[in-house]
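The complex appears here without one of its protein chains, the remainder shown in place.
And now, subunit A:
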Amino acid sequence: MTRARIPLYGVLVLLLLAFLAPLLWALSGSFKPRGDIFGYPPQPVPDPFTLDNYQRLFSGQPFWRWFLMSTVVALVATTVSVFVCALAGYAFAKFRFAGKELLFGVMFSSLSIPFAVILVPLFVILVKTGLGSPWFALIVPWVAPAFGIFMMQQYIVQSVPDSVLEAARIDGASEFGIFRTIVLPLLRPALGALAVWQFLQSYNSFLWPLVLVSDSSRYTLPLGLQTLFVSEQRQYDLVLAGAVIAVVPAVALFVLLRKQLLEGLSTGAVKG
């Protein structure tokens, strides 16, 4: 490290603190007794250290039910959408067909439809047709995100060589067989990236579950935590404990697959 670099590293460390401090503060707060969370002067390290918040969260709230609901919904939505996106992305990347440009443009332009625009009608349609059950409505409408198709298309164009597809075709493989046995394995890094992205989207979604789910036994984690947060007395002690646990799967998944995610995300933008 040369001396000239010291200011640069200083700035990067300051930024690091700015980005991580709120999260570390929440982590530390979750181990403090209620009165200490807002104590002055602020204590970075909990003293006394207590697990009481966690215990009360588990015993007094259906926390694990919320957690399970969010996780299962996110896992199912992720699995299906990764498949749907890879399939469509492959078609757009490797086939020539009538109407391709138009269909691609339609798909791409759906990225610019704000969710708030379909919020009311989607709710009305699903409830009126009896499809408003959380298991259906929290999952199915979200399993074909245009962003995912775009990401897959960009990746496939760059990393699936035509000659391999051609060879398989000469060998008499079916089109879907080629997709399943040749394309999908080649896509593994991109699929990982998309899976993390999709999981986070579903796991963290708030507005749609807020509108859709009225039955508290079907609350997702964000909804459940929200009830603690907006209750008469903001139960910061419980909320912080819940927040810490809620963030664990998201951060764990991210840390595990971060390289793929960060690279996968940027592929589309860079080649644009």
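Here is the rule we use: contacts are C-beta pairs under 8 Å (C-beta built on N, C-alpha and C of every residue); 3 or more make two chains touch, one makes a residue touch a chain; residues count from 1.
The rule we apply is simple: contacts and distances are computed from a predicted model.
Participant: Match the chain absent from this complex view to the correct UniProt protein name in "Metal-sulfur cluster biosynthetic enzyme", "RNA polymerase sigma-70 factor (ECF subfamily)", "Sugar ABC transporter permease protein" or "Pyruvate dehydrogenase E1 component alpha subunit".
Facilitator: "Sugar ABC transporter permease protein"
Participant: Touch as defined at the start, partner being the missing chain; which of A:Y54, A:Y155 or A:Y203 qualifies?
Facilitator: Hidden-chain contact among the options goes to A:Y203.
Participant: Which of A:F31, A:Y54, A:Y90 or A:Y155 touches the chain that is not shown?
Facilitator: A:Y90
Participant: Touching the hidden chain in the full complex, which residues of subunit A are there? Just list them.
Facilitator: Within subunit A, the residues that touch the unshown chain are 1, 5, 8, 11-12, 15-16, 18-20, 22-23, 25-26, 29, 37-42, 84-85, 87-88, 90-92, 94-97, 100-101, 103-125, 140-141, 143-144, 146, 149, 153, 161-167, 169, 175-176, 179, 200, 203-204, 206-207, 211, 221-222, 225-226, 229-230, 234, 236, 239-240, 243, 246-247, 250-251, 254-255, 258-259, 262-263, 265-272.
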